[in-house]
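Moving on to chain A:
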Amino acid sequence: MTDRVLTFIDEKPAEPGKRTDEVLVGISPAFADFFSQTITGMSHADVVRQILAGIEEQEVSARIVRIRHSSDLAVVAHTAAKLSGSGIAIGLLSRGTTMIHQRDLPRLSSLELFPQSPLMTLETYRQVGSNAAQYAKGESPEPVPTLNDQMARPRWQAKAALLHLKETEQIVKGAKPVEVVPQFAEALAN
Partner candidate 1 sequence: MPQTVVGVDIGNSTTEASAATIGSDGSVQFLGAALAPTTGVKGTPRNVDGVADVVERALRTAGVAVGDLDVVLLNEATPVISGMAMETITETIITESTMIGHDPRTPGGRGLGVGTTVGFGALAETPAAEPVIVVVPRGVDFEVAAGEINAATRRGVAVAAAILGNDDAVLVVNRLDGAIPVIDEVSRIDAVPLGMLAAVEVAGPGQSIRTLSNAYGLATIFELDAAATRVVSPVARALTGNRSAVVVRTPAGDVADRTIPAGSLELKGENRRATVDVSRGAVEIMAAVERVSPLADVSGEAGTNTGGMIANVRQSMADLSEHAVADVHIKDLLAVDTFVPQEVRGGVAGEVALENAVALAAMVRTRDSGMQAVAAAVADRLRAGGAEDVEVIVGGVEAEMAVLGALTTPGTDKPLVVLDLGGGSTDAALIEIDGSIDAVHLAGAGDLVTKLIDAELGLDNLELAEDIKRCPLGKAESFFHVRLENGTVQFFEKPLPATAFARVVTLDGHSMNPIPGRHSMERIRTVRRTAKERIFVVNALRSLRTVAPGGDLRQIGFVVLLGGCALDFEIPQLIADALAPYGIVCGTGNIRGTEGPRNAVASGLVASYAGRSAGVLVGGSG
Partner candidate 2 sequence: MTEPTLDPTVDYPLSLNRQDLLFSPNGKPIADITMEAVMSGEVVASDLRITPQTLRLQAQIAEKVGRNQLGGNLRRAAEMTAISDERVLQIYNALRPNASTKPELEAIAEELEGEYGASLLANLVREAADVYERREILATNE
């Protein structure tokens, strides 16, 4: 079987966007770098591909920025939103937790939040991309339903904490966000 490989190229300092029909995807310091998959083992390549597809299907353009100075989802998402021409951004942590944010919102708030990383599916990521794009177009999407599972605590709570700590280790103090371009390739996993 083949696996999709995600490569980030053309790293350059992130600039504020000018076009109002764009959504920014802000990824955390270790995303598709130190880490390669979410808490449940979903490949980062597939996650990003689905988010981008969701945005593209809405005929909205996307840019990806890596936030390097924080592993806090709200910071990642809000920093990206401030760089977004539409003011809309998606924040994405290595373990899979994600949120849709808007420039003018208080940082700790959000448009849509998906706190339960173990319950995320590729379909959900596609919808997240799609909704973000619709917000950027000024439409009113139905919020993506968030799932809940009581037994997620015993199974995932500690691993989530561990992943968060590792990600936090990857922080580069004071480093500015960088814009990157995703490149997907099929690779034979062995």
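Quick note on selection: all candidates are chains of the complex that A comes from, given by their letters.
As a convention for this text, a contact is a pair of C-beta atoms (placed from the backbone, for glycine too) under 8 Å apart; a residue touches a chain by one contact, two chains touch by 3 or more; residues count from 1.
Just so it is clear, the model here is predicted, and its values are computed rather than measured.
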item	value
Chain touching chain A (counting every copy) in this complex, out of 1 or 2	1
Sites on chain A touched by candidate 1 in the complex	53, 56-59, 102, 104-106, 109-111, 126, 130, 135, 138-140, 142
